[in-house]
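The chains shown are only part of the set, and none of them has been moved.
Chains: A, B, C and D, in written order; residue numbering restarts at 1 for each.
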Amino acid sequence: MIELKDVSKWYGEVQVLNNCTTSIKKGEVVVVCGPSGSGKSTLIKTINALEPFQKGQIFVDGQAVHDPKTDLPKLRSRVGMVFQNFELFPHLSVTENLTLAQMKVLGRKIDEATKHGLKYLDRVGLMAHKDKFPGQLSGGQQQRVAIARALSMDPIAMLFDEPTSALDPEMVGEVLDCMMGLAVEGMTMMVVTHEMGFARKVGSRVIFMDVGGKILEDCSKDEFFNHPENRQPRTKDFLNKILQH
Amino acid sequence: MTWDWNVFLTDDGSGRTYLQWMLDAWGWTLAVAGASWVVAMVVGALIGTLRTLPNSPWLVRFSNAWVELFRNIPLLVQIFIWYFVVPKVFPSMKELPSFILVVFALGFFTSARIAEQVRAGIQALPRGQRYAGLAMGFTTAQTYRYVILPMAFRIIIPPLTSESMNLLKNSSVAFAVSIAELTMFAMQAQEETSRGIEIYLAVTALYAISAFAVNRAMALVEKKLQIPGYIVAGVAGGGH
Amino acid sequence: QANDTIAKVKASGVVTMGVRDSSGALSYTLGDGKYTGYHVEICNRVIAALEKAAGRKLEVKYQSVTSQNRIPLVQNGTVDLECGSTTNNVARQKDVAFLYTTFVEEVRIAVKANSGITSITQLNGKNVATTTGTTSVQTLRKNERAKGIDFKEVFGKDHSDSFLLLESGRADAFVMDGSILAGNIATAKNPADYKIVGEVLSVEPIAIMIRKDDPAFKKLGDDTIRDMIKAGDMNKLWDKWFLQPIPPKNTKVGLALSDSTKAAWATPNDKPMEDYAKK
Amino acid sequence: MLGLDMSFLNWDIISKFVLKGFIFSIQLTVIATIGGIILGTLLALMRLSGKKILTVPATIYVNGMRSVPLVMVILWFFLLVPAGFYALIPGGSNYRAEISAIITFVAFEAAYFSEIMRAGIQSISRGQVNAGRALGMTYAQNMKLIILPQAFRNMVPILLTQTIILFQDTSLVYAIGAYDLLKGFSTAGKIYGRTEEAYLLAAVVYFVMCFGLSYMVKRLQARIAIIR
């Protein structure tokens, strides 16, 4: 469903993605990890063309992201994305956050959009907060609204960029639960995260990136966690660091 | 020095009192300022937005040039050029009433400053907001319209307030092109009556009242647009 | 005593002359902080007399003034004698005193030479320029009402702007003091394109302004002016400034000595403008 | 071109008419900027002190100044300050208009600079303030060593913009007969009957100066900016 071929990207002189190749099949949950600055966010953003790239090809559901003729807004509307800092629209109420894009992008009527949006809001357990503004919610609640907002566009896949790393520790659980629910239902997902528990529980595959934007490991969850002898030294070092405490 | 406030009740030679004249002049000041404000906000918002567009180097260059041009020449000189020099190039502009000229001059001058604020406001938003808008499938225009600008404008209300007050005060240069506003009234009436202090005092008070009214009006707008639970990080403004 | 100028300059050794940067041939700057003109020269003569009275050499300072600040500056003692182009009128006499009238200004109309306009009545419905902050604005208003005509006033922020209004065609006429009209025409790109026409709209005595309630200094100034008139120096100065080429461009203003000025010199006086109108 | 004739402006005229005004405009800008920032910072500190006897007068002063046009303030200052005041300044009575302009500008701009500095000080996070205090610094030390240096650097672009505005505003001293750059041009233009040309040249000079200034400070800023 998502296919990256030899994707490279530079900021000026600095290379931040280095010939990245991978593919994600329908229903797979791919976890991306790696040290800070290794290009995880950049990689995930190239998939829905939020970041342009200079070399390589990306196909999403058969459509070529690298092709200047592709209708990018349309393509993006079919891929849901959840950000580290939630990025709800602070000037809109929760309901408006859920319906705005449905109406303006998909052309749904307000009634339909509201009904559809609230269905997902209910799913993430926040129906009671539908008239509040983002600033009135806790971080964990905001992130769940952000997930509902992405889902209400009926995406064919969901991208998550460190969805829990800006959260207070006691709120991480509620967001992860919500994401696991999605995974179990068969949503295609690509998740940048350091929560190895999540990877262990619902991941299909793990990608490990290293500084310089290289994909160092790309293997099944099982292989990744249970066969340390096959891992690169950098990977082992990293896992040690984040699992020690 | 003795006060002589009766001067406002004397006839100015054409059958109205100086008080009436001053109130007329106040009306002109407000009219010039009001019309220029509209021009400044519309153009300023547009230019400020253009300056932040990704991937449109020529639009960015154009808008940068606009800002540099209009903010680096004193307003008085700009008005003069609009009034006397530009019509030499475009003779048809000779027919334009000076009110329109002054509104454009003051409007464009202020638009450069507002554009700066708009840009600062947009750049003060987290980059993620733009990404979030695009990721929902909005086009760049829609992202600005629904996501970025509503927030940017809320953030920059305080500096916009100062700019609006500045615009009102700057409208005093309109006297240079024959608009019968407060400053012209002050200069003329003090010459005719020789009661400069009283006249300046009254005119200063009217300016202060108007500026204060603008300030309150903007405070009201700010309150209206306040978002529950949102804490605004300020952007500073200078100017006059 | 605050208002005793002679004692003041005797003590300080400094006298401050109020001057204008560009009041036609009456008072203008040559740059470099130098000022000159008809009135400046008369003031120099008054200062010479003042030196005699004070019994010491005086240092002369120039303070550039504008129509907004000249009266307060004389009142508060910054300027000892104002040598610009100030009209002597009743309202101002409440605040300051004037020496004998040195020059009687006649408010006239300047038009483009080819416009065919010769009188104020022909200005009905036309654009008429004048300068903000001058008595001509009031004169114009009064004429409008008295003669039942209606013209569109356009105001320049100073005389050169007003003249530019006429030059650029934004105005059909420029109503202002005759000397100013003549001066502006003289320095115009093509002086022959303009002429001064029509009746005298108002007559204004122009005089040197000093502080009020200083009889000794006023007498000294008045005497100096009277003596200059008697000795024929006034006539010479007129010739020098209004009929001969003057710096910096060596242009001629070309303004003949008017009857009203002659009359004022015949019987030196400090009567205000209102007294002239009564005649 | 356009029937304009620039030839009248030769070096002689520039040195006689324009230079003096140019120098005064620069002097006024420099003094008013430095004085305004110092006084403005003081006002900002007063407003942020949280002590009523300091905040109230400072707030009244700043808001008062900000709601009146500069021309009016220039006039008021010039007309109402008694002559005796200038006698106290050495050479004061000779350059009354100029001194009055300088004092007015410092007093007036201080109100604007104080708002900028207030925003600058508030832009320093609470954490930085706490970090300084936690190390045992007194309020004054903390302000001087930690907060103000950062606030100044953060505010450089806005302080610069304000200085450019200030430089342009020096043209308003025409109201009291002080001799600035614009007056230099316009006087030359008047005496030589070349008003339009003089204004056009003034526009070019102002543009070059302001643009140059903003460019220079942008580069300066890049050098002193805090690495983040």
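Just so we're on the same page, a residue touches a chain if its C-beta (ideal position, glycine included) is under 8 Å from a C-beta of that chain, and two chains touch if they have at least 3 such contacts.
Here the structure is a predicted model, which means the values were calculated and not measured.
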Composition of the entire complex, counting every copy that the file contains: A x2, B x1, C x1, D x1
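Keep in mind that, in the parts below, only the chains that are shown with their structure count from here on.
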Centre-most chain, if every chain is reduced to its averaged C-alpha atoms: B
Pair of chains ranked first by number of touching C-beta pairs: B-D
Centroid spacing, where centroids are CA-atom means, of chain C and chain D in whole angstrom: 36
Whole-Å gap separating chain A and chain B, where each centre is the average of the chain's CA atoms: 45
Contacts with 2+ other chains: residues of chain A: none
Of all residues in chain D, the ones touching two or more other chains: 75, 79, 195-196
Chain-chain contacts as defined at top: A-B, B-C, B-D, C-D
Of chain B, residues touching chain A in the complex: 126, 128-129, 131-139, 142, 146-147, 150-151, 154, 227-231
Residue ranges of chain C touching chain B (in the complex, touch as defined): 67-68, 71-72, 89, 91-92, 94-95, 132-135, 137-138, 141-142, 144-145, 153-157, 161, 164, 168-170
Touching residues on chain B, where the partner in the complex is chain C: 12-15, 80, 84, 87, 94, 98, 175-176, 178, 180, 184, 187-188, 190-197
